[in-house]
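Shown here: the complex without one of its protein chains, the others still in place.
The letters A, B and C name the chains in turn, as written, and every chain counts its residues from 1.
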Amino acid sequence: MTDTAGGKPIEVAVFGAGRIGRIHAANLARQPGVRLKYVVDVNREAAAALAAQHGAQVADIDGAMGDAAIGATVICSSTDTHAELILQSAAQKKHVFCEKPVDLTLERARACADAVARAGVVCMIGFQRRFDPTFSALKARIDAGEIGTPEMLVVTSRDPGAPPVDYIRHSGGIFKDMLIHDFDIFRWILDDEADTLHATGSVLTDPAIEAAGDIDCTAVTIRTKRGRLCQINTTRRAAYGYDQRFEVLGSEGLLQAGNVRPTEVVAYSKTEVSSDVPEAFFLERYRAAYALEITHFFEAVTQGKPVRTTVADGVKALELAEAATRSWREGRTVKLDEAAR
Amino acid sequence: MTDTAGGKPIEVAVFGAGRIGRIHAANLARQPGVRLKYVVDVNREAAAALAAQHGAQVADIDGAMGDAAIGATVICSSTDTHAELILQSAAQKKHVFCEKPVDLTLERARACADAVARAGVVCMIGFQRRFDPTFSALKARIDAGEIGTPEMLVVTSRDPGAPPVDYIRHSGGIFKDMLIHDFDIFRWILDDEADTLHATGSVLTDPAIEAAGDIDCTAVTIRTKRGRLCQINTTRRAAYGYDQRFEVLGSEGLLQAGNVRPTEVVAYSKTEVSSDVPEAFFLERYRAAYALEITHFFEAVTQGKPVRTTVADGVKALELAEAATRSWREGRTVKLDEAAR
Amino acid sequence: MTDTAGGKPIEVAVFGAGRIGRIHAANLARQPGVRLKYVVDVNREAAAALAAQHGAQVADIDGAMGDAAIGATVICSSTDTHAELILQSAAQKKHVFCEKPVDLTLERARACADAVARAGVVCMIGFQRRFDPTFSALKARIDAGEIGTPEMLVVTSRDPGAPPVDYIRHSGGIFKDMLIHDFDIFRWILDDEADTLHATGSVLTDPAIEAAGDIDCTAVTIRTKRGRLCQINTTRRAAYGYDQRFEVLGSEGLLQAGNVRPTEVVAYSKTEVSSDVPEAFFLERYRAAYALEITHFFEAVTQGKPVRTTVADGVKALELAEAATRSWREGRTVKLDEAAR
Partner (left out) sequence: MTDTAGGKPIEVAVFGAGRIGRIHAANLARQPGVRLKYVVDVNREAAAALAAQHGAQVADIDGAMGDAAIGATVICSSTDTHAELILQSAAQKKHVFCEKPVDLTLERARACADAVARAGVVCMIGFQRRFDPTFSALKARIDAGEIGTPEMLVVTSRDPGAPPVDYIRHSGGIFKDMLIHDFDIFRWILDDEADTLHATGSVLTDPAIEAAGDIDCTAVTIRTKRGRLCQINTTRRAAYGYDQRFEVLGSEGLLQAGNVRPTEVVAYSKTEVSSDVPEAFFLERYRAAYALEITHFFEAVTQGKPVRTTVADGVKALELAEAATRSWREGRTVKLDEAAR
């Protein structure tokens, strides 16, 4: 573990120079006391471009992991590389920020959790939604008791369009790929764990998704150990864009988290009063959240504070995704204890 | 004055079987203890149709005014007949509900005020906006002190389309015909009287309106005796319909009165999120207000309570309309004491 | 069956002089061509009061059913009397408007459907929500193709407070008593039938509800024969009032039906921008719907048009309520064909 006291900057290696890697790189470049040293990507050209942009160097995995000066890794590479890079980071006593999901298998995800615990390094999972200003303000208001005891949660989570079927084929399925975020929101907002889970779904947009063994819309219901209820509805294809809302009914009131609009223009025509559709997709919608989570990570690392989204949270969300997959496939309610086995 | 005690119904004569007459007739027919006896209109056919609908009879002015059993008159005939019918009602000791404006001249309006005062009859002017559920709830909240001292009022008052130019020619001008309502709102909401008034305007929709000596959009500013400010913006032609909003800034907050929509449907298309345009015109927008003002009138009559919109209010609104007309014509700020002379 | 041609009014008997009976009586009293002749209630005093208000007479069941002049019955008595009164109406060739639910058992509800079909009388069930201006405008826009093919429906249906536990004990349970409306909305909006249904729920407000064998909040998921998804969330106790919303995702967009507010006042204080909570409960929220459904019923009767909410719809909604009850009790997904057996 690098000593971060005394103003010496934390040196960082970013794995993955794709869309999300570029966002994290830009955000961490803005952190005081943080220096982007390496960019690692199998696509050397992408790595070089990103490195150049921030005055960093291109490295390969061994080079980056082998450099004792590197205090933290930021993992934004493809899902199948996450676990291995977490394990290596832990072995090298480097703090880890890793994009969701930890892994597509519970076994490997749990191995990661064990490894970082043993190594005593910080490991934060990129559930950026918990850092969205609207979502985190809502959570703070629940915690302040504004709506009494939370009782029901309704999550609407809709993508503007399905990814390529080839991506879907290797995604682990809609529950691990897409609802993983919603499962994390569920645990965070209701502050409770699932007792039973029911999931169903359909293919309504593209038969190729069915051929790939997946579905494109789902309806999930969770009943918690304390009897609270959660419903999640999702689709891969909302014609009007990216729709990310939830509402929490409490014993004393209701809190809703709405979408963010690009502008506050309202237009009155002869037939309707209209405003903007929501921000187009996650890069726009969660722009502030991505910046805030990186700040949070480095504050946790430098100040020794706990992170808001731990690898244990990543494992728990994956357990729910596994349970949902099983429920959908078998057409039955799944007990979480059974799923967690 | 008819004795209304003992459950004997008040018998009523309605003058004017046009659009607004039909609304008042239907509303008063629903009042317990009220009976529509006569409908009077120069258009005998219209009178007959309305009378038939409510089991009433057709009468002429003398017949209706001469019937001692008639306890109240409801005057919805053309503006040039209002004053005469009010005077006759007063002379016959009949209570009066009269549509706005009292008259197009201050002199005659004041004569009406004097006459009803001397006769001791109730005389209510149809400023129905004061009975709109949204507007009256807002007023009640001001009165309850929710926003501290009211300081500024901004009134948006827009018609969906100009009436025929022939109507405009005999309307007394936009200030007496259209803004008379807004001047009443101003006095009611700010609970203050005008000290100075400035009005300007233009013809932007139809040159024929200019040829008729009128304008089709105006901007009025009033400064009250206590230094409070009011701005009114109006147009004869809002492409999106009937727009009736105002907002009151107080020392402790702001209250806005918004439009009413026909339905609460919200639609998300690929390009926008839309809801209904406001209710189409005054008959729809103020449907509830028309019913409530008639109830209020008959309650005042039967229970001896004061009316919310007196003939004095009608005179005051007309003074403001006169002042606005003068300000616009002469291109200068008008002092109300001067205008009232 | 009474001949309604030639302007002879349809004479009507209302069964039940309670809250909803009074509403229907007032609405039908306003219908041209309709005359309220009898009010029937075991509570003679309530019957007498309501009869007096509309110039009708008090009768008992036999008297009303035995009067051949009665062309239609309006049944608003307690649920356990519905089936018997429908059967008698059918036997007497009287048209029937009956409050939901038809009955608490499928067997008797189906017997009613058979009886009215054989008798050839109109039988309309009081699913008034289908007549709510917002809901019916939304449905018309779906039917016009505005959002393409409907794919998902999310229904939020929350009461402001639980009825007395004694009422709950005889209500047939939350699914038959409360969600019966939501099940009807589901069928109407998605224009599809359930294939599988999953229901879960909890008691979160009052342990006495659990003791009565019922729950106070539920989460239901339906998958239709065409693969469409529906989620319904309900509670007996929403602190902020009566919450009646739904949204329909289609292949081309989204339509939301929102709550109705008493006024359009918006207030800005030092800490928040606020508007009214929704209309307090069903009598306020569905005031327009109650009037429109009665008009619809008598138009159907006099003009021989089909009714929008048939007794078959009542049976179907009850089948869903039965399936939901079974799903909740047995903790498993229920196949509708099985439930319908």
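A few points about this structure:
The rule is short, and it goes like this: a residue touches a chain if its C-beta (ideal position, glycine included) is under 8 Å from a C-beta of that chain, and two chains touch if they have at least 3 such contacts.
Note that the structure is predicted; figures quoted are calculated from it, not measured.
Touching the missing chain, out of B:P164, B:G227 or B:P306, is residue B:G227. Contact with the undisplayed chain is limited, among A:A257, A:V307, A:A321 or A:V334, to A:A257. Here the missing chain is touched by one residue of C:A219, C:V277 or C:A317, and it is C:V277. Against the chain not shown here, chain B presents residues 147-149, 151-152, 154, 156, 158, 196, 198, 200-205, 217-219, 221, 223, 227-231, 233, 235, 237-240, 243, 249-254, 331-333. By the touch criterion stated above, the residues of chain C touching the omitted chain are 239-241, 243, 267-277.
Contact residues of chain A toward the unshown chain are 133-134, 137-138, 141, 146-147, 252-260, 262-270.
The rule we apply is simple: only the chains that are shown with their structure count from here on.
As for how the two copies chain B and chain C face one another, over half of their interface residue numbers coincide. Comparing chain C-alpha centroids with the centroid of the full set of protein C-alpha atoms picks out C as the closest. With each centre defined as the average position of its C-alpha atoms, the distance from chain A to chain C rounds to 43 Å.
Centre-to-centre, using mean CA coordinates, chain A is 58 Å away from chain B. Averaging Cα coordinates per chain places chain B and chain C 40 Å apart. Contact of a single residue of chain A with at least two other chains is seen at positions 238-240, 243.
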